[in-house]
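Attaching a single structure in C-alpha cells format; questions to follow.
Only a single protein chain was left out; the remaining protein chains are all shown in position.
Our next item is subunit A:
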C-alpha cells in the first residue's frame, strides 16, 4: 500500500513538471508533435526508473554519513555526502550511455524511434532532480525508491504527451503573433499546472 501511495503521489501530486518544473527545457522544445513527445517521454521514464534506484544504492552504501560501515568499522565516521552531486551526475551520465548502447544492440527498432533523445536525457533536470528528491525525502527501502523513480517518469510522460496534443491542435487557432510559439506554450503549461493543483487536496 505504501508503494502505491508513493507511485500515485509521484505521478499526480508531485508531478515533476507541474509541481517542480523539472525537465522543462526539453519539455518545451520537443513537444511540437505527439510522436516525438511519446519517444522522449518513454526514454525519460526508462532512465528515471533505472537511475533513481541506482543512486539510492550509491547513497545508502557509499555517500551517507556512516554509510561505509559495511566495509570496515574504522570508516564509520566518514561522511561523503558533499560528493553526492558529482557522483549522481556521473552515474546518470554513464547510465544513459549504457542504456543507449544496450538498446542499440538488442532493440534496434526502439533505438531508431528514440534516436537523438537518449543522449539529451543526461542533461534533463528531471533525472538529477529525481535522484536529489530521493535523497532529500529519505525513502526507506530500495522498493520505495524504485517506485518513486518509475512514478516520476510516468508523470513526466503524461505531461509531455498532453502538452504536445494541445500544441498540435493549437496550430489551427489564431494566436497573437508575439505570443506565438514559446509564449503561448508557457501560458498553456501554467494553466495545465493549475489544473493539476486540484490533485493537491488528495491526501494519501
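The rule is short, and it goes like this: a contact is a pair of C-beta atoms (placed from the backbone, for glycine too) under 8 Å apart; a residue touches a chain by one contact, two chains touch by 3 or more; residues count from 1.
By definition in this document, contacts and distances are computed from a predicted model.
Enquirer: Have a look at "Lipid II isoglutaminyl synthase (glutamine-hydrolyzing) subunit MurT", "Na(+)-translocating NADH-quinone reductase subunit D", "Vitamin K-dependent gamma-carboxylase" or "Peptide/nickel transport system permease protein" and point out the UniProt protein name belonging to the hidden chain.
Expert: "Na(+)-translocating NADH-quinone reductase subunit D"
Enquirer: Just name the one of A:4, A:57, A:90 or A:142 that touches the chain not displayed here.
Expert: Checking each option in A:4, A:57, A:90 or A:142, the one touching the absent chain turns out to be A:90.
Enquirer: Tell me which of A:62, A:78, A:123 or A:166 is the one touching the absent chain.
Expert: Residue touching the absent chain, from the options given: A:123.
Enquirer: In terms of residues, what is the contact footprint of the unshown chain on subunit A?
Expert: Subunit A touches the chain not shown through residues 18-25, 28-29, 82-86, 89-90, 93-94, 97, 119, 122-129, 132-133, 136, 171, 176-187, 189-194, 197.
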